[in-house]
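The other protein chains are all here in position, but one chain of the complex has been omitted.
In this document, chain identifiers A and B correspond to the written order of the chains, with residue numbering beginning at 1 in each.
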Amino acid sequence: MEKAKISAYQLFILIVLFELGSALLVPIAIEANQDAWLAILIGMAGGFCLYLVYHGLYSYYPDIPPTEYIQKIMGSFLGKILAFIYVLYFIYLSARVLRDFGEMLITAFYWETPLFILNTLMVLLVIYTIRKGIEVLVRTSELLFILIILLGISVLFLIVVSGIIQISNLEPVLEEGIKPVIKTTFTQTLYFPFGEVIIFAMIFPYLNRPKKVKRIGLLAIGFSGLVLASVIAINVSVLGVNNINRSPFPLLSTIQTIEVSGFLERLDVYYILITVIGVFFKMCVFFYASVVGTANLFKVKESARLSFPLGLAILILSITIASNYSEHIKEGLHVITLYLHLPLQVIIPSLLLLIAFIKNKKKKSKQSKNLFPKRKYRLVERDKK
Amino acid sequence: MFSFLKRKNQKDDRKIQEKNNQIQSNNRLPNLIEISLSKNLEVIKQKTGNSSDIVIRPLKIGHNSKIKIAILYVKGMVDNQSVNDFVIESIMNNQNLSEKLIPQDVLEVLTEDVVAVGGIKVVSDWEKLFTALMSGETITLIDGISKGICASTQGGQRRSVQESTTNVSIRGSKEAFNESIETNIAMVRRIINNTDLWVESINIGKMTKTEVSIMYINGIAKNGIIEEVRKRLKRINIDGILESGYIEQLIEDQTNTTFPTIHHTERPDSVAGNLLEGKIAIFVNGTPFVLLVPALFIDFFQSVEDYYERFDISTAIRFLRTVIFFISLVGPAIYIAATTFHQEMIPTELAIIIAAQRESVPFPAFIEALIMEITFEILREAGIRMPKAMGSTISIVGALVIGQAAIQAGIVSPAMVIIVSLTAIASFATPSYAVAISARLVRFIFMVSAATFGFYGVILVFILLIVHLCSLRSFGVPYMSPLAPFIREEAGDTIFRRPIWAYKKRPRLMSGQNRVSQGEDQKPQPPRTRIMKNTTNMEKGERNES
């Protein structure tokens, strides 16, 4: 753990950029057809619950990262294995994001360039940033967030002005009933992107005001959920369900449809900007968590030293993860949600929270006899209020 | 209130300085001044290599002119009039003096009565005497006394206070600093008439012994930062400080960056304004450029004039400057990226025009841009170094070479010329030369990235640049604050310039405890009632149409 402090506002921005990062890139929730936005909103509600679970664990152990408190909860041996699995999971997710992004660039803009090169550049940038530390990362996010907001607003403005939104494409609402929407939520949107906030458990200990974590986190998830839902609603209303189902990168197709007064068209560069920035932060957060987690698990003092080897691992993993785009997307949206996300984002954290709760209750009953309770206990007490 | 503390500090400084000096000079100089005048003069002549600009004027005074004294000064460093009128003449004509018998009395009378100059001090060791002599004071040595009297007669020809040439402004004080540190400090004092404006001086440079002063407002500047400045200045141990740039390079936080982390200015009002925000000014003798620390990135886009104009206008201008900075950074890069990677993003008509222009150009766009940029840099460099009379030649040659011949020869396309010259002008429109020059360097990185990876490369380098900027600190203050970390109350003075009455508090990261900068309710409010409105000096009927 480096000595760094980040503020609540910075956490907010980081969560928002993280959530939007690759979710703007790939088609999510398309199984719900024109109700995709609803699936996102329900997923967001689920995301709130998951966040509360992660926050609950944090409030029991406010000073140490998950890789450490897992060991406290599950015991050293089991905890270490579990923590290791989590680190691997973070590395894998980071490689997935990188692949998503590389695929987008190649498909849409750089079809003659090898994936390896495009990914290498991104990884180098991420390594550079992580070596500078988390404070630099959050400060960067503050600056680029402004840019993203400006871009977002201007794209929205252009879409509205060019008159390509057809609200009728969003109708009929709930054509097949609520079932497919719920199904999409629980097979997809709950975990990607909302469940992925589990990564922030690695960052919570840096917060300068631990009390605000809960509120800010929920706000950030709510905000990003709303943004995501409206982006997807706009995508559907511009392109129509059929086209969305056939586009590997719906937002790109939407932006390409913009035509304002014969001059403001072909705004692909907007899209590149938004996605590069979003993916950069998502990568950074995953990568940072992997680096810090590994360092914490294996007691490496200078965590920055790990960034090169881990960066290389992620780079290679991102290329070997799937042999083609269809495989990659299929894995991402259908396979790993059930076999990785569900246990690692939902089941295990809930179990951990349960065990932590029981353990602390025991401690509490012991300590209630004690006149001078320990500091940690008091912290728990304060947060519960 | 805290002034005794300050004096103590200064004393401490001086002690340390003395110690340093002693260590350096122990082996070469006899420590103390001798009693015999002739011996002393011998030492001085030997020490200065009998330099021709040192004037030694022997005199005989006292009863029957029995006491020998000598007056020494360096030609050109002293104000001739004060030496002649207030030192030599008053010594020669003083009645009191002619009655004295013993040298001890003479010393007393001289210091207390005769020499009509403000600053008088008596020194007894050589080191101090030489420092005083070399800095333009007039020394009086008396035979039989192992002390010297230093009268501050500094003067001589210095550049007078003139208009600023590097920080030109339309509104506001026209004065600019000159090369004399005393004048410069006084100019700031004239603006801030407050006892809390504190100045500390040390001499830096083994050979040059340049006077360097730090100035801050006690109670506004953060103590930690002041301490840090002192520490860094004391660390410096090099031969000479010729300009504040030396200091700048020796005390900056990080050297692996092209961006300046220390601000410099030529304007007293700018220094005063920054002092009020809690910054610390570093004056260096011999240069009109005063350093200001800590410097934020955003400081380089602001000029004092922003605060003199009304806020809406200033805000618009600051927006423009941001745009200008972006153009000067990525102008050519975007052109290269668009014409070699993302042709579909150019509107069709424009694409056809550019394609037509490029038909005969034998180079790739990147090489073309590089040629133009380098040509421009050559012209610019030549323009700066050339005598002024030749300036117009440069512009004629430049205009012909860039504007006409290159296009007609088909070596570059007109569109590229437009881009490069726009970028060039943009880089001059940035208020700070320091940051404009770093933008010029970074521009080439952008160009290379654009030529290899198009917009993807440009965006990656852009993020890299922002990460880099965010990782910088200036005297512990994050370089990109108050934007990153975002401080809401101060972000109003960045790209925006909020109204003066909205500046309620001083910057958090730079100022001490006392952060309230103005009273409540500074927003001007016109009188509400009708009666108040009519209490103008208008005569009856003046508002009628004539």
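Here is the rule we use: a residue touches a chain if its C-beta (ideal position, glycine included) is under 8 Å from a C-beta of that chain, and two chains touch if they have at least 3 such contacts.
To be clear about the criterion, contacts and distances are computed from a predicted model.
When the unshown chain is looked up in UniProt, the name that turns up among "Ger(X)C family spore germination protein", "FAD-binding protein", "3-methyl-2-oxobutanoate dehydrogenase subunit VorB" or "PmbA protein" is "Ger(X)C family spore germination protein".
Considering the entire complex, the omitted chain makes contact with A, B. Here one chain is not drawn; of B:I88, B:V123, B:I327 or B:V361, the residue touching it is B:V361.
When the whole complex is considered, the residue among A:E2, A:E175 or A:E327 that touches the unshown chain is A:E175.
Checked against the full complex, the candidates B:G383, B:P414 or B:G512 give a single residue touching the omitted chain, namely B:P414. Across the interface with the omitted chain, chain A contributes residues 107-114, 117, 120-121, 124, 168, 171-172, 175, 239-240, 242-243, 253, 256-257, 259, 265-266. Along chain B, the points of touch with the absent chain fall at residues 339-341, 343-344, 348, 351-361, 364-365, 407, 414, 451-454, 457.
Just so it is clear, only the chains that are shown with their structure count from here on.
Put simply, the C-alpha centre of chain A and that of chain B have 47 angstrom between them. Chain contact summary for the complex, chain B toward chain A: residues 341-342, 344-347, 453-457, 459-460, 463-464, 466-467, 470-471, 478, 480, 483-486.
Interface of chain A with chain B (complex): residues 7, 9-10, 105, 109-110, 113, 118, 121-122, 125, 128-129, 132-133, 136-140, 142-144, 146, 262-263, 265-269, 272-273, 276-277, 280.
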